[in-house]
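Structure, as structure tokens:
For this depiction, one protein chain was excluded, whereas all remaining protein chains were kept in their positions.
For chain A:
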Amino acid sequence: MDRNHLKRQVDFMKRSLLDQGYLDEQFIQLEELQDDDNPNFVEEIVTLFFNDSARLLQNIEQALVSGPIDFTRLDNYMHQFKGSSSSIGAKRVKNECTRFKEYCTAGNAEGCFRTFVQVKQEHAILRTKLETYFQLARQAGPSGTSGGQVR
């Protein structure tokens, strides 16, 4: 398999994830942190994010369905979730978090429920896309996800 071809595919996929708003500049910043000492930094961080955030989403779901809603608790969970989402450059997820927060602050349970569905959806979509992306990057070999520099 032509490695340059794979690398181009990786770059193309990244470009389209950015263009479609799934990811933002922050993701590129993470790739800039990747080097020979830490060749898998981005994938490791993203994996950490999805493990961590799955737990937070579960907590949010629990808080939404069990009894009277504690909006402060919801806010705290969402705070951590949005913080990590924005830190990995998960743009659409982050935007849904902001919408959720608005309903939460307003004490609007129905709004929270509806937005939470969107949050979960964007989270799942991004997870799938990034799994594909990293698979492709691994096939492309070391520096498959370089910040664009030729090594």
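Going forward, a residue touches a chain if its C-beta (ideal position, glycine included) is under 8 Å from a C-beta of that chain, and two chains touch if they have at least 3 such contacts; residues count from 1.
Criterion: contacts and distances are computed from a predicted model.
A.B. asks: There's a gap in the complex where one chain should be. From "Dynein light chain Tctex-type family member 5", "Response regulatory domain-containing protein", "COQ5 protein" or "GPI transamidase component Gpi16 subunit family protein", what does UniProt name that chain?
C.D. replies: Record says "Response regulatory domain-containing protein".
A.B. asks: For the full complex, which residue in A:N76, A:Q118 or A:Q139 touches the chain that was left out?
C.D. replies: A:N76
A.B. asks: With the full complex in mind, choose from A:L33, A:A54, A:A106 or A:A124 the residue touching the hidden chain.
C.D. replies: A:L33
A.B. asks: Could you list which residues of chain A touch the chain missing from the display?
C.D. replies: Looking at chain A, the ones touching the missing chain are residues 25-26, 29-30, 32-33, 35-38, 40-41, 44-45, 48-49, 52-53, 76, 79-80, 82-84, 86-89, 97-98, 101, 147, 149, 151.
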